[in-house]
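Let me give you the structure first, and then I'll get to my questions.
Let's look at chain A:
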Amino acid sequence: MTATLYGLTGAALVGIGLYGLIVRRHALRRLLAFNLLGSGVFLLFGAVAERAGPGGDPVPHAMIITGIVVALAATALGVALVLHLARETGRAEPDPPEG
Partner candidate 1 sequence: MPPVAAPEAGFPWIVLAILLPLAGMVAALPLGRHARALALLLIPAGLVVALLLAAQVWREGEVTYALGGWTPPLGIALRADGFSAVMVVTTAVVLLGVALFAQSSFRAPPGEETRAALLFWALLLGLWGALNAAFLGNDLFNLYVALELLTLAAVPMASLEARAETLAAALRYLFFALAGSVLYLLGAVLLYGAYGTLDITLLAERAGPEPVTWAAAALMTAGLLAKTALFPLHLWLPPAHAGAPAAASAVLSALVVKASFFLVLRLWFDALPGVMTAAAGQLLAALGAGAILFGSVLALHQVRMKLLVAYSTVAQLGYLFLMVPLAGGGGAAQPWDAGAWSGGVLHAVSHAFAKAAMFLAAGLFLRAAGHDRIAELRGMGAALPMVTLAFGLAGLSLLGLPPSGGFIAKWLLLTTAMASGQWWWALVMFAGGLLAAGYVFRALTPLLARTETPVLPGRPVPRHQQWAVLGLALCSVALGVAPLMPFALLQVGRPEAAEEGIG
Partner candidate 2 sequence: MRGALLPLLVLATSLVPAVVIFFLSEHAWRTRTAINIAGAVGKLALVAYMLDSVAAGAEYELRFPLVPGLDFLLRVDALALLFVTLSAALWLLTTIYAIAYLGEGPHQSRFFGFFSLCVAATTGIALSGSLITFFIFYELLTLSTWPLVVHRGDGESFAAGRKYLAYTLGGSTSLLLGIVWLEGLVGPIEFTRHGTLAGLDSATLGICFLLLVGGLAVKAAIVPLHAWLPAAMVAPAPVSALLHAVAVVKAGAFGILRVVLDVFGIGLVQAEGLGVPLAAMASLTILYGSLRALAQDDIKRRLAFSTVSQVSYITLGVALAGPVAAVGGLVHLVHQGLMKITLFFCAGALAETLHIHKVGEMDGAGRRMPLTMLAFSIAALGMIGVPPVAGFVSKWYLGVGGLQAGQVWVIFVLAGSSLLNAAYFLPLVYRAWFVPPPGERAGGWTPLLAREGHWGLVLPPVATAAVALAAGLFAAVALSPLGWARLIVARDYGL
């Protein structure tokens, strides 16, 4: 029951994160949306682990921890890129200016 509830929440979070990632233009907003999206995926994975019974399946838990660390590493690189892009161009989005 709990597992299903959180699984559905994960599904919803994926949608929310995806929307942010596509719609937002500011690179930091996109990074943030990417983290939401990732966390939705992890939550879904957690729900999958919880379906195995009380205490949950430790294998997905370990994978989620790995995933969280990887997401942080990517975010850190993204943040550094945004920072330098903003410094070089005064812009915080990677898309070319209109026109």
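Definition applied: a contact is a pair of C-beta atoms (placed from the backbone, for glycine too) under 8 Å apart; a residue touches a chain by one contact, two chains touch by 3 or more; residues count from 1.
How were these candidates chosen? In short, all candidates are chains of the complex that A comes from, given by their letters.
This structure is a prediction, so every number in the text was calculated from the model and none was measured.
*Asks:* Which numbered candidate touches chain A here in the complex: 1 or 2?
*Replies:* Every other option belongs but stays apart; chain A touches 1.
*Asks:* Could you list, by residue number, the parts of chain A that touch candidate 1 in their complex?
*Replies:* 14, 21, 27, 30, 34, 37-38, 41, 44-45, 48, 51, 59-60, 63, 66-67, 70, 73-74, 77-78, 81-82, 84-85, 88-89, 91, 94-96
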